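Only one protein chain is missing from this complex, and each of the others stays in its spot.
Here is subunit A:
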Amino acid sequence: MITTKLRKAHKWLMTFIGIQFLVWSITGLYMVSMDIHFIHGEPLKQQPLNTLELDKVTYSLSDLLSEYPQAQNIQLGRLLDKQVYRIDESQSGKLILDASTGEPLGNIDENMAKRIAKHRYTGTHDIQSIQLLSKPEQVPSELSARHLPVWQVTFSNPFADTFYINQYSGELVTTRHHFWRLFDWMWRFHIMDYDDGENVANWLLLMIALLGSLAATLGLLLTYQRVFKTSQGAS
């Protein structure tokens, strides 16, 4: 009789939440079987190969600090074929300075953004579209607003590979493609957060996971009963 009760409870609980078990299985399977580095788009990005030519750094850090005493986060690196300093400056914000002349290079324009994107892209596809995103309301859900302002460069391949290039620094801040976008949806369905997909601590997940734990425990008891407690066979 207890088995009957268990079976009924298992059946009815699963009638209500079984679909979410299906969702958890499918989304979980997708997330564990897709290589996370691939999802993050690392294979799409060429790591910068060129080393610095230090003898060509004729505008020294001393020059820089005399001119911009407030400069912070000083970084010497490359911007395509140029060697540049990237700095945070309290008055002018983020600046790029030519490392041989000290001349400010200004913000990355569309042409430059395209060249950077092509330079870093390991694929062979052409750029399909490019647009500047600078206001918070323009930010697509796949990008965090802290990266603004950015050039959104979309390539013409079937998975819509997209590079986001910061307008001030010319740095490739993040990469998206359809497998990432699908992964993001899988994650939302997995944590049952259907509004912004960021909150694991939502009450819906709590309720369903509690009921789910109960249903799964009952199921385990039933299996135990069937597999280990069967004394008589069927006729």
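The rule we apply is simple: a residue touches a chain if its C-beta (ideal position, glycine included) is under 8 Å from a C-beta of that chain, and two chains touch if they have at least 3 such contacts; residues count from 1.
We adopt the following convention: contacts and distances are computed from a predicted model.
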{"item": "Protein that the absent chain corresponds to, by UniProt name, given \"Transport permease protein\", \"Carbohydrate ABC transporter membrane protein 2 (CUT1 family)\", \"2Fe-2S ferredoxin-type domain-containing protein\" or \"Sn-glycerol-3-phosphate import ATP-binding protein UgpC\"", "value": "\"2Fe-2S ferredoxin-type domain-containing protein\""}
{"item": "Identified contact with the non-displayed chain, of A:T3, A:S90 or A:T122", "value": "A:T3"}
{"item": "Interface residues of subunit A (partner: the chain not displayed)", "value": "1-8, 11, 14-15, 18-19, 21-22, 24-26, 28-29, 31-37, 40, 42, 45, 47-48, 50-52, 54-55, 57, 60-66, 69, 72-78, 200-202, 205-206, 209-210, 212-213, 216-217, 219-220, 222-223, 225-227, 229-235"}
